[in-house]
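Step one of this worksheet: look at the structure below.
Subset of chains shown; positions unchanged.
When the chains are written out, they are named A and B in that same order, and each has its own residue count from 1.
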Amino acid sequence: MPYINLRVAGELSREQKQQIVAEFTATMVRVANKPAEYVIVTIDESPLQDWGWGGELLDQAE
Amino acid sequence: MPYINLRVAGELSREQKQQIVAEFTATMVRVANKPAEYVIVTIDESPLQDWGWGGELLDQAE
């Protein structure tokens, strides 16, 4: 029953999401012996304005 | 001080949200003896493209 939440700054394409879900799931199957059908992944895409790092918003660093 | 986060794939109507919040809160009051005014619920509606299950995105299963 692994549950994985991925939060990224910015956006991912559908192809990237599909590849990430496939690889994270394969890792859990291979490394932790979890059945693939128990592996759940959710993805949150946050605007750069909603991430802070080192005391600044990420959209400042650009 | 229970804090409940509900994440669903797809959307809920306002009526569904209201009913879920009312029932989750009633459960916490009845089963765990928490005062209703301490029960907080947040709801996240995620697109099907942002959920993976069994190594595939949920929008593939449709």
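A few points about this structure:
The definition used in the following text is that contacts are C-beta pairs under 8 Å (C-beta built on N, C-alpha and C of every residue); 3 or more make two chains touch, one makes a residue touch a chain.
Treat the numbers as computed from the prediction; the structure is a model and nothing was measured.
The complex in this file is a homo-oligomer whose displayed part has 2 chains and whose full count of copies is 6.
One rule holds for everything that comes next: only the chains that are shown with their structure count from here on.
One inter-chain figure worth recording: chain A and chain B are separated by 20 Å, centre to centre, where each centre is the mean of the chain's CA atoms.
Per the touch definition, chain B reaches chain A in the complex via residues 7, 46, 49-57, 60. Contact residues of chain A toward chain B in the complex are 14, 17-18, 20-22, 24-26, 36-37, 39-45.
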